[in-house]
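Heads up, the thing below is written out as structure tokens.
The other protein chains are all here in position, but one chain of the complex has been omitted.
First chain written, first letter: the chains are A and B, and each begins at residue 1.
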Amino acid sequence: MASPRRLLRTARQLTSIKTPLLTSQFPRHVSTTPSPPSPSPPSPPLPPKNLKPLTESQREMLSSFLRVNQAGELAATLIYTAQTPPILAREPHLRPLMKHMYDQEADHLRVFNSLIAKHRVRPTALYPLWSVLATGLGWSTAVMGKEAAMACTEAVETEIGGHYNAQIRELLKMVSEWEAEGYDVGEEFTELISTLRRIRDEELEHLDHAVEHDAQKAEPHWLLTGVIRAGCRGAIWVSERV
Amino acid sequence: MAAAARPALKRALPSLRSSTFLPRQQQPQCHHHVPTSRRSLSTTPSHRNDTQPTTPSDEETHFGFSTVTTSQKRALVASVFTSVADSYDKMNDLMSFGWHRIWKDHFVSTLNPGFSPLSSTSPTSPQHILDIAGGTGDIAFRLLHHAHTVNSNPNVKVTISDINRAMLSVGKSRSAALPASQQAALSFVEANAEDLRKTRPLTPILSQTEQTFFDPATATSGLEDDSVDLYTVAFGIRNFSDIPAALAEAYRVLKPGGVFACLEFSKADKHPLFNSVYKEWSFRAIPLIGQLVAGDRDSYQYLVESIERFPRQEEFRDLIKGAGFRVSGDGGWEDLTGGVAAIHRGMKPRE
């Protein structure tokens, strides 16, 4: 299981390179490292951008991206909520870690909720089902032990990290096609791509935390992670459509 | 690619250069003619063919899955339809389980020829309908019935045009069963849809050695610009050598506001399971049935392959738009029976 993590980490590091594709167009860069704000003189108003109309399939794609991301973050939030009491009952020193991860997931959920509302995307219809399943998954793995709970986190974050990578790649492809055709790329999509990158990095950070906290030591590790990853993939597939 | 295809064609059809063109069916009035010999499609247009060695008629086109020149295709298509003229209905029934009648009924009723608002003070307005490649009269008779009987508009004239005189003759003999008023509104014209400036009223085929398809050199008249209200073509356009030319001619003869309507076999691949069953039926069963029923496997093989080669709905819609027609926003076509057939409609705009 180490090689997917290494690939993901490499992918994360390399895609956070400032791509001249996008930086040539705007003063704001899209790397994941935050830069300190620099005072600048008021710039003259920019000319109106030449933006290409989105095709029907692109709209479908973006709609399914936001929908499945919302479902994913909802599930992650509920998993942490359900995992926290049983874990902390045994290992109270993990409270800061659990709180930190939960806060980040809650922030991700807020981000996607606002994006869905802003772009009038249909939220996932199986919201109650994902809520129940996520709570059940979090609680049952936490009851099995800290290692099992961490293995669950590791499995979920691996799937989600790969999933975000795929989305970012599709968006970059779409954006580079526009640029090849001579259109501009608006802030809407540069911000979306940078938001997805940031969230993906934080998810991979959770993955690292889970492994540091003995996720690999869960018995039986292969079964737990296999089942949970398969379940995640199934849930992702369904949420993209329903 | 073209240069490579030619030697392959010649290898595959070695008699292409040597044998003469012998249309099989010479008595279209005889409805019980049983073909005795298996007709070969490996023929060359003979000296009776009007092809001059000019570039347009030597352009490559497809004949089913083979590559031929435009003039060869015309002759080969003519031979196919001459041989099936008598059993055209049977052929259609076999290919579509009799469903073609429903398609044709739907085609004509949705076009609604001859309709005039009752509340208007002007009398029922005249309409001139041109039915292309409609030799045996299937569509034309339905159009006449709908206009004269259903819409009570006797001012509707239908002109049936076909390049194949055998098919036209079958249609003419069938039209004798129509009411007199409808027969009076019907006319038969020999023409090539790719150039409607040259037409000739149907001349009966008198001898076995006569060419059964229209020779533009014998043209006596032509269709004028802006003279047709409704242009229909049903199950004919896939046999044309040059579809864009036919569409351009349709645009020319239609009046501004005139409607182009085409009923043709199309792609059913939006329903993969149904489509695979349909394909199996087409490629395996239909030529076999043609062999058993009409003794003419090659014609049916050609027909099935020509369906496969016809552009899909979106591409054909784009061809229609490219000719200048305006189409509807919901695709511009209507799928019938899951896409096995499709009706494309367009309107010539007012400039």
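For this structure, a couple of remarks:
In the analysis below, contacts are C-beta pairs under 8 Å (C-beta built on N, C-alpha and C of every residue); 3 or more make two chains touch, one makes a residue touch a chain.
One rule holds for everything that comes next: contacts and distances are computed from a predicted model.
Name of the non-displayed chain as stated in its UniProt record, restricted to "Skp1-related protein", "F-box/kelch-repeat protein SKIP6-like", "High affinity iron permease ftrA" or "Ubiquinone biosynthesis protein": "Ubiquinone biosynthesis protein".
The hidden chain makes contact, of the residues B:M167, B:L186 or B:V259, with B:V259.
Only one of B:H106, B:H145, B:R174 or B:R197 touches the absent chain when the whole complex is considered: B:H106. Residues of chain A in contact with the chain left out of this view: 3-4, 7-8, 10-11, 14-15, 17, 19-21, 24, 49, 51-54, 56-64, 66, 70, 85-86, 89, 113, 116-123, 125, 127-128, 139, 143, 158-159, 161-163, 165-166, 169-170, 172-174, 176-177, 179-180, 186-188, 233, 236-237, 240-241. Panel shows chain B; residues 1-2, 4-5, 8-9, 12-13, 40-42, 60, 62, 65-67, 106, 110-113, 115-120, 125, 127, 229-230, 255-261, 267, 269-270, 279-280, 283-284, 287, 297-298, 301, 305, 308-309, 311-312, 314-315, 326-331, 334, 343, 345-347, 349-350 of it touch the chain omitted from the view.
Criterion: only the chains that are shown with their structure count from here on.
Rounded to whole angstrom units, the spacing between the C-alpha centres of chain A and chain B is 58.
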